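Got a structure for you, questions after.
Omission of a single protein chain aside, the complex is shown with its protein chains in their original locations.
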Amino acid sequence: EPVKIGVITTLSGGGAGLGIDMRDAFTLAMKQSGNKDVELVIEDDAQKPELAVQIAEKMIQGDKVDLMTGIIWSNLAMAVVPNTVAQDVIYLSPNAGPSALAGANCNPNYFNVAYQNDNFHEAMGQYANKDYKNAFILAPNYPAGKDALTGFKRYYKGALAGEIYTQVGQTDYAAEIAQIRASGADSVYFFLPGGMGIAFMKQYAQSGVGIPVTGPGFSFSQDVLPAIGDAAIGVKNSATWSKDLDNEANKKFVDAFKAEYKRLPSIYAAQSWDTANLILAALSKADVKDKDAFRAALKAADFKSVRGEFAFNNNNHPIQNVYIREVVKEDDGVLTNKIIATAFEHHKDAYAEKCAM
Amino acid sequence: MSRETTVNLLLALLLLGAPLVAAGMGEPFYVTLATRVVVLALAAVGLNLALGLGGLLSFGHAAFFGLGGYVAGILATHAFNAEPLFADIPGTTSMPLIWMTAVAVAGLVALPIGAISLRTSGVYFIMITLAFAQMIYYFAISWPAYGGEDGLSLSMRNAFPGVNTAKPLPYFLICYAALMGALLLFRIIEGSRFGSALQAARQNGTRLAAVGIAPFSIRLVAFAASAMITGFAGALYADLNRFVGPSMLSWHMSGELIVLIILGGKGRLFGPVAGAMIFVFFEYVLGGITERWQFFLGLILLGIVLFARGGLLGLLCGKPRHV
Amino acid sequence: MSEPVLEIHDLRKSFGALKATDGVSLELRPGQIHALIGPNGAGKSTLIHQIAGSLKADSGTIRFLGRDIGGLDMAARARLGLARSFQISSLAQEFSALRNVMLAVQARQGSSFRFFRQVTDDKTLTEPAMAMLERVGLATRAHVPAAELSHGERRQLEIAIALALSPRAFLFDEPMAGMGPEGSKRLTSFLDELRHQAPMLLVEHDMDAVFALADRVSVLVYGRIIASGTVDEIRSDPDVRRAYLGETA
Amino acid sequence: MSLLALKGLETFYGASQALFGVDLDVREGEVVALMGRNGMGKTTTINSILGLVRPRSGAITFAGKSIFGLRSHRIARLGLGLVPEGRRCFPNLTVMENLVATARGTEWTLEKVVALFPRLGERRDQYANTLSGGEQQMLAIGRALMTNPRLLILDEATEGLAPVIRQDIWSAIRTLKAAGQSILVVDKTLSELLPVADRCFVLEKGVTVFTGSPATLTPALQDRYLGI
Partner (left out) sequence: MFTTLLIEQLLNGLQLGVMLFLMAAGLTLIFGVMGLINLAHGSLYMIGAFACATVAAATGSFWIGLIASLAAAAGVGAIIEVAVIRRLYDRDHLDQVLATFALILILSEGARWLFGSFPLYLDIPPQLQGAVALPGGGQYQLYRLAIIGVGVVVAAGLYLLISRTRLGMRIRAGESDREMIGALGVDIGTLYTVVFALGAALAGLAGALVGALQSVQVGMGEPVLILAFVVIVIGGIGSIKGALVGAVIVGVVDTMGRFLLPSLLALTMPASQATTIGAALASMLIYVVMALILAFRPSGLFSAHS
């Protein structure tokens, strides 16, 4: 009997690009492994929490999947994960790591293969100490935005020239940019996912405010870089992965992805590739029906991560390096990132202590 | 028995029978899916009271749906964490208590919103109700206490005396009973003096006032009653998903409720039920077939508006006739 | 003479610079048909609107049954017993003729906040409503939706609704309009009887009807009453002839 | 030759039949009266001519061309001008806009219409929904005249007009007639209608039951068909 993996991800609507990268990398990894005993059930959540819940129920009750993965967004994860793990189904997060699931509410059935939401921001906060004394920070006014700025401030030691929460879904940033210009800041850190980030970066560049910008890797990931264009060149951003990360697994991954899909992979693709390989590695060591054994096999994280060294902390969240990257234009005119520093080595998240596991 | 009554009866039986069969065959998911149909239909029955009978096109009913949901979520969370709600009022996990609170909260919020909104009419009414819903939506997104955008997840379904609500079928039956109760209420109200006045208010408010019935108070009561039913559905929805989030409050949700009604047949008793059945059915089936399911869902909806006047029930039973 | 049922004093209403009613005073006494005539745009409908409460007067008083009703809204005035018909028919279009009349019966009986008893089985509603339709000659059309009635039939339905309110005074705005010759004749004798039920303020351009019915006629021109008197006085008033009647009459 | 001719016209509203065979014709330069009790099908006949309701069978020709089933704007453009029952002025347009929005041809101009109805001139920038009933009626007539039709159709065009104005309208109709304008009139005031009409058609329950000159419409017939 094959192992059934349920993949709920966003394949339609504005956020579809991320889900498609996720799915493509996942299916590619499975295909390349040659493992014939895995069956994937993939469905689109349209970025709606209620729909994601419905699909999860269907996968658990109807398809009787053994494992679940795929969700991109924190709010969808919050809707699906607690119920899923409560029904003793293992869920592996290929993206999104809300703090609510990392601390006291950690769960042995929940593995986060990506990051805890704060990680990227913490790294940029840490790195900012090197050059900047007076940062202006902004994020949307919702939990992930607040986590982001909290994460940044956790490591950043300089002064704040300003701190703004913008509207969710905002498309015009002229007012914020004016405030930045007037604030006397020496740098800007922003967390604005998806279209918000693209809009901000374009408008920031057009405004001619010269203050250096930094951000988390999501805003400069391969899926959005082409849309931002040259305005992104030189921007430093933090991430746990980059295309040029020098290890065997990563080279194989990037080449395979490029060959199959004729485009460069994004962070989401990388994380998803890792998720698939983690599952494959665990499957080769334990039977998925033997939950305890399988959880132990997952926790061992005995696979070749494209991110280099990778291990799970007590809360089943990664212990990994976080890098600083810079956006560059390659000779063929393609925008991409290049690693310029390591902000953290073997970084753990701040919530693990509260987890009783 | 009129054709419409027959069709209604068949729909009611189908909605009850299909999950029973599915449960018998060990397919609990279809029971859950049917519960979703039932709860969405209930929410739309609420809206149908305002929209179908009273002509009050509220584009803000998600506010009441979401409020009902948040009442369930908040009460249950407080009970679970054993934190009092205010002062020393505790939370609760008892469904009847939660429902009563949800209905009361929805009604109480609807009164001022209705009182202000009913000063306007037509498209202005659509937009002002939307405005109130958006306020609540943005508030929910950015207010951190109950999860903000991430929402609130319930660790388990709330309790109903003597029923194991964690099992899909008993929970379905609870929701089904609620829907049937609401439909009965709708039918009775529709034929009552109040219902007559409400329908007349839709057709011609000036006429109603000229015979001595003030349309405003009739509409306000209808709006509040409608919000209460929708709020009730929201509480059930929270328990169904064991999750509440701001998306329950969003304008998409309001729009979806309206779509359910039009799809089934506006102002008709079983319109929301038929609408919810086809909408959820297509959403589910198409979602399983293709990643482009929304495209085809759009085509199907378009086909229904263009070729089935008066929605599905209009197609099956012809034009509604007043006695 | 008995007390006036309706007493209007110095009523005014302007739309911008236009004075639609400009200090109108008049009285309606029991058993009386008081006709209000005047050129188009003189302010007759505006006056009816102000009395019925669908327009708020700028100043002046309206007393009905001895009570100042200036602060009441349209529905409250109707409940006190002021029934009006509309110059351009205003009906619940989807309801049948019968349901339209039932609505009035229900309003007269009191509260509409009754949620349970079904109106269609309620003989206290259907029977009086049917009787009213019979009186105006629409009984055979009782179950036809208002939207499907012909123009003249709708006008008749308006009257039936006003009747069903058993009001203390009628305000009729051109009830003859749209009635064929036969209908006008019938309606004229019908209104003649109706005066015993309640007095009536009658706005009408059909001079045959006005001269046949009115006990008193007031002539409104540019918002002012320029003449008021019996039919004969008005007919022979040269100002009225010039402003309104022309060479007829 | 007839300008307008109807033969055996049948029209339905949904399932219920309103016209069962209407025959009617209007010759060039003629004033024709269409009569009948309330609900007998006068308005339905007019609406069928203009394509506002779709007749089901029969024949309608205008100026020798069949207009049966054509879309109403095409019919109107052939030269039919309608003053509809219930006025139907465009409420969200001002008086002036109502008049000029659909104006065609040169004979009837804004000035001429205002000269006919000075009231409209006084109210030219007021929205039509705030006009008095009679003012709206004048507007509807003016609007139809300004399309300079070959056949003017008046459906209860004097309803709600003050006697003086009504006299003006009837004299305008006489003037128009003298100038060769063809007119089809529905009106309830026989005393004013019959003197100007060249011929009368009477409808009963959707069928033409009488055709003839006003003189032949004897009081007995009037009583029988119109209830007078």
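Read from first to last, the chains carry the letters A, B, C and D; within each, the first residue is number 1.
The rule we apply is simple: a residue touches a chain if its C-beta (ideal position, glycine included) is under 8 Å from a C-beta of that chain, and two chains touch if they have at least 3 such contacts.
Keep in mind the model is a prediction, meaning the values are calculated, not measured.
Engineer: Considering all chains of the complex, which shown ones does the missing chain contact?
Structural biologist: Those shown chains that the absent chain touches are A, B, D.
Engineer: Write down which of B:Tyr70, B:Trp99, B:Phe132 or B:Phe243 is the residue touching the left-out chain.
Structural biologist: Among B:Tyr70, B:Trp99, B:Phe132 or B:Phe243, only B:Phe132 touches the chain that is not shown.
Engineer: If the hidden chain were put back, which of B:Leu14, B:Ile89 or B:Ile116 would touch it?
Structural biologist: Residue touching the chain left out of view: B:Ile116.
Engineer: Touch as defined at the start, partner being the missing chain; which of A:Ile42, A:Ala86 or A:Ala199 qualifies?
Structural biologist: Missing-chain contact among the listed residues: A:Ala199.
Engineer: Would you mind spotting which of A:Ile20, A:Ala135 or A:Ala148 touches the chain that isn't drawn?
Structural biologist: Of the listed residues, the one touching the omitted chain is A:Ile20.
Engineer: List the residues of chain D that touch the chain left out of this view.
Structural biologist: Interface with the chain not displayed, on the chain D side: 50-52, 71-74, 76-77, 81-82, 84, 88, 90-93, 97-98, 100-102, 104, 127, 129, 143-144, 147.
Engineer: Contacts of chain B with the missing chain: which residues?
Structural biologist: Missing-chain contacts on chain B: residues 51, 57, 116-117, 119-121, 123-124, 127-128, 130-132, 134-135, 138-139, 141-144, 251, 255, 258-259, 261-263, 266, 292, 294-295, 297-302, 304-306, 309.
Engineer: Residues on chain A that touch the omitted chain in the whole complex?
Structural biologist: 12-17, 20, 141, 146, 163-169, 171-172, 174-176, 178-179, 182, 194-199, 202-203, 206-208, 223-224, 226-229, 231
Operating definition for what follows: only the chains that are shown with their structure count from here on.
Engineer: Could you state the distance in Å from the CA-based centre of chain B to that of chain C?
Structural biologist: 43
Engineer: Please tell me the distance, in whole Å, between the geometric centres of chain A and chain B computed from their C-alpha atoms.
Structural biologist: Using C-alpha averages as centres, the distance is 36 Å.
Engineer: Indicate the residues of chain C shared as contacts by at least two other chains.
Structural biologist: none
Engineer: Specify, in ascending order, the residues of chain D that touch 2 or more different other chains.
Structural biologist: none
Engineer: Which of the chains touch, listed as pairs?
Structural biologist: Contact pairs between chains: A-B, B-C, C-D.
Engineer: Going by the contact rule at the top, pick out the chain B residues touching chain A in the complex.
Structural biologist: It is residues 27-30, 32-33, 36, 138, 141-142, 144, 147-151, 153, 155-156, 168, 237, 241-243, 245, 247-248, 252, 283-284, 287-288, 291-294 of chain B that touch chain A.
Engineer: Taking the complex as given, what residues does chain A use to touch chain B?
Structural biologist: Spelled out, the residues of chain A in touch with chain B are 11-13, 43-44, 46, 48-51, 53-55, 57-58, 61-62, 74-75, 78-79, 82-83, 86, 98, 100, 141-144, 146, 165, 167-168.
Engineer: Hey, which residues of chain C end up touching chain B in the complex?
Structural biologist: Touching chain B from chain C are residues 52, 54, 73-76, 78-79, 83-84, 86, 90-96, 98-100, 102-104, 106-108, 111-120, 143, 145, 161, 165.
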